[in-house]
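Excluded from the complex is one protein chain; the other protein chains are retained at their positions.
The block that comes next holds chain A.
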């Protein structure tokens, strides 16, 4: 990783940049319409940072640009001070920025163990070996089981992912993401569509894995946001409305009016 010669002033001999992930003036336009306009984000290392905002605020577009699923129209994205603005998703993932999906993204026909093992294969270097038996990757099983244990799925290792409950699928997805040992995790509405009984364990799980990682989440459930995140950025109509702690943000009159009717919730 030393060979990067991008024009990022953050490096230049300094040990580690303060921000794990940084967006500088990123915009995305779809045929003249700006879904996201000139957004700056600074995600501090080791923090949990939430992106919130009313529907249509550009959260998902922003998120997709950070994960490189969408190419920004203009602006710059830095991961650990390195410019990743023009890299494809797979490359960014190898560098430690891994996303989850809003719709649960497991591999339904694979077992839980296989789900996690596939992700472990990403850095193992045998993923093209079509002439070898699975014994070639048996070494990974131990690590896969440990990851499943971390999210409370040890007993389900042999089950097909499609047979899991919704909450467990999300947990499996987190285990799969953790397999890449990402420095930055981007979680797209991790509790969306979840029953009450599942929200709490997943929130706890995110808090647990977020201890030594940087996490960016989009989340509608504000109680999850308040219990998890140190910093919150509020988006409105594609632009940053404000940024701060939950207390700061929730007392901001602009935010309250943006969430018209959501005053009680905040």
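Worth a mention:
The rule we apply is simple: a contact is a pair of C-beta atoms (placed from the backbone, for glycine too) under 8 Å apart; a residue touches a chain by one contact, two chains touch by 3 or more; residues count from 1.
The definition used in the following text is that contacts and distances are computed from a predicted model.
The chain that is not shown carries the UniProt protein name "Branched-chain amino acid ABC transporter permease", picked from "RNA polymerase subunit sigma-24", "Heme exporter protein A", "Branched-chain amino acid ABC transporter permease" or "Ion-translocating oxidoreductase complex subunit C". For the chain left out of this panel, the touching residue among A:27, A:67, A:183 or A:250 is A:67.
On the side of chain A, touch with the chain left out of the figure occurs at residues 67, 69, 88-91, 93-94, 98-99, 101, 105-110, 114-115, 117-119, 121-124, 126-134, 136-137, 176-177, 179-180.
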